[in-house]
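Working notes for the structure below.
Partial complex: the chains shown occupy the same locations as in the complete assembly.
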Amino acid sequence: MASKPCRLRGDRVTLAHGGGGRAMRDLIEEVFTAVFKPDSGEDQARLMTSALQVPGARLAFTTDSYVVTPVEFPGGDIGKIAVCGTVNDLAVGGAVPLWLSASFIIEEGCEIALLRRLVASMAREAEAAGVRIVTGDTKVVEKGSCDTVFITTSGVGVIPPGCDLHAENIRPGDVAIVNGVLGDHGATILAARGDLALSAPLESDCRALGHLMQAVAGACPSLRAARDATRGGLASALNEMAEAAGVSVELDEAALPLRPEVKGMCEILGLDPLYLANEGALVLFVPEEEAEAALAAMRSDTAGQGAAVVGRAVDKGAVPVTMRSAFGGTRIVDMLVGEQLPRIC
Amino acid sequence: MRYVEEFRDPKAAKGVLAAIARVADEIGCTAENPVRVMEICGGHTHAIFRYGLDKLVHDGIEFIHGPGCPVCVLPMSRVDECVEIAERPGVIFTTFGDAMRVPGSRKSLLQAKADGADIRMVYSPLDALELARRNPAREVVFFGLGFETTTPSTALTLMQAKREGIANFSVFCNHITVPPPIKALLDDPHMKLDGFVGPGHVSMVIGIHPYDFIPQEYGKPIVVAGFEPLDLLQSVLMVLEQIRDGRAQVENQYARVVPEHGNPVSLNAIAEVYEERPSFEWRGLGEIDASGLRIREGYRAFDAEEKFGIGYAVGRPSVQEPEGCACGAVMTGRIKPTACPQFGRGCTPDTPLGALMVSSEGACAAYWTYGGARVSAQVEPAE
Amino acid sequence: MCLGIPGQIVEITDEGRQMAMASVSGVRREVSLAPVADRPLAALVGEWVLIHVGFAMAVIDEHEAAETLEALRGLGEAQEALEAMAEGAKSLEQPA
């Protein structure tokens, strides 16, 4: 089919692009479906995979809204996060990610060129992660009613029979492993936002973890549970897992992989890197005897190059998570209170 | 040298801890009859808990947490005044992140922001001034908060604003000074203190001689300390050595940063822009004479209290602290946070009653967050 | 109170307003040199300063720092020696 002439005029989204009429159709066709290529023009994807028909297989279903400012930043953009984040939420549950939906809330005045870049980024990440974006939606809201663009993705995947990762599986003695450096995303966004006038040669760690998870699951038959440590950082993910499992977790401060720039940012602003957001950080628990296999499997994947044991589960103590400092002391690693605010004292 | 990791060396720590233990044994102090050392500065309180120093040092040393956290000593009434200014139409209210969660009697700045006030966190008063330059049609107010360490930064910023003639910028001044509350504590007959760890960053501005009255008038040792864990341990050792030797002096552990006479540019800037208030209210301590600063006549146009007719400019009611809150007693070291009936019940970092539970320098927050006492004080939320 | 962070001055950015770029572990932020501008600004490039709320509040004295560290390390080494001796003594006590 010869390519249609472009009917989309103007550089920016106006309310007309959200009205349900021809301008909206043109926006959707030329910016979104031209790239995502859904199977039909109907408003629901119709899908089948033999994986779902294997007895014992289950369907995994998850969703997240993405609201990062700025929408483009070193190492990624809101589209990339929206694909990777939802792929990761499927993957950490043991699912093979298959299909995504993508829903856009667009601020009047948003540049159409920006939308095209975000869509291209999403398509690229989806392809790399082996998922398809099969259905979607766009809404346009008045100037000042949203912050440039919000993206909500939902994901559907298949959990193969017998796979049953959850935090309740964690037992005392299991070791906690992360896939690489922590806090890069949070520190990158703090710098990219510009209002603190900080700059650093950092990139977001935003990446899909599906292949990595499959590698670990293959290498570690007793893999207990996994989480992607996003908002609230490693500290919040571990607190949630420890509480769900009824164990405590002891972290080893010296073992935490942190870039000097991330430490520097935290020192300047009085923040704790354990609470910085990540977008490609995996934390998982395996029995000690499978730790080496897990590390080896992780290091064989680009997303797991910096894999390291950072702590271990112990019998349930007074608090869910503690950390032994290189200095010798031990402290509680609580859940984040509110959000981390830059401080001077 | 990066002046950070070097001062966290575990091997050296072992040595200092052993030396502390030896001197403590020489003094004969025990858990029942401890040497009571007050770290004045909230930064030190934070570091003690972050590195677990309280549990590492000899049992015979008890840390008493002093009033040196500018957020913790901010009275509720001043937070109310912040909110009042921030809610005025056209105002952009700027603040360090620390102050966002401190409860006022109506609401915190975080809640005021959620209610629609334009409140922005900045890293530096210079960033607030830049906001004023960029928003000429708005009134930009900076929440000036802090001890002598921070006071020069707002003074220098106001001098810059005056040079540039920036008319839409002002500072809501809450700067306070360290020596008056120390004097007040030493005069308190209930307080039993054997020595002090002095505030390193305040001293970098004011030098070490403002503490001369402590050994001279009260016979207590004080060691001005840095903020890395080895700095703190060494300072404790130096305090203990003075006690063992029967000395009482001002010593400087943090000589790499603290000059004997402080920083002349900063002291001049403070003197140029600010003057002593007759008195200023401290949370938990009440009004203390000559403990706060206000903006001088020559910078009146930049004084938010004058500009908005608020606070000490108009006479102000002191606000009752919340019921059951023992902040005053904790702040003055009379009781431990865990002895407050609200600790871990009505008052947690998520739902702080007092500022001591908000600031990461607050003794209650430090106890809670880093677990000093929470482990033993496992409490369920009260109904 | 008063978070203060060591950083290195890497470049003067505005001579007139006494502003410079400082680096803290590779993170850069413009700071005011006003409090330490008792010398030519150019002399500050390469120096480590103590930064608080966007101002260089003090130049860090490398010599003093070295002395402090030396004392601290001395205590550490002394303790190590002591412990080694104690260890040696203990092993001597035990029958081979």
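Labels A, B and C are assigned to the chains in the order they are written; within every chain, residues are numbered from 1.
By our rule, a contact is a pair of C-beta atoms (placed from the backbone, for glycine too) under 8 Å apart; a residue touches a chain by one contact, two chains touch by 3 or more.
All values reported here derive from a predicted model rather than from experimental measurement.
Novice: Treating the displayed chains as one copy of each kind, report how many of each the complete file contains.
Specialist: A x2, B x2, C x2
Basically, only the chains that are shown with their structure count from here on.
Novice: Where's the contact count highest, between which chains?
Specialist: The chain pair with the largest number of C-beta contacts is B-C.
Novice: How many angstrom lie between the centres of chain A and chain B, each centre taken as the mean Cα position?
Specialist: Chain centres of chain A and chain B, defined by C-alpha means, are spaced 38 Å apart.
Novice: Rounded to a whole Å, what is the gap between the Cα centroids of chain A and chain C?
Specialist: Spacing between the chain centres: roughly 37 Å.
Novice: List, in ascending order, every residue of chain C touching at least 2 other chains.
Specialist: If we look for residues of chain C contacting two or more partner chains, we find 1-3, 25, 29, 52-53.
Novice: What positions in chain A touch 2 or more of the other chains?
Specialist: Counting only residues that touch two or more other chains, chain A contributes 196-198, 267-268, 270, 343-345.
Novice: Can you name the residues of chain B that touch chain A in the complex?
Specialist: 4, 8, 10, 13-14, 42-43, 49-53, 55-56, 69-71, 96-98, 100-101, 110, 120-123, 127, 146, 150, 229, 349-350, 359-361, 368-371, 374-375, 378
Novice: Quick check on the complex: what are the chain A residues that touch chain B?
Specialist: For this pair, the touching residues of chain A are 195-198, 267-270, 318-319, 322, 325-332, 334, 337-338, 341-345.
Novice: Under the touch definition given earlier, write down the residues of chain B that touch chain C in their complex.
Specialist: Its residues touching chain C are 1-4, 6-7, 9, 11-16, 18-19, 41-43, 68-70, 96, 123-127, 146-147, 149-150, 152-153, 156, 160, 199-202, 204-205, 227, 230-231, 234, 253, 255-259, 263-266, 269, 361.
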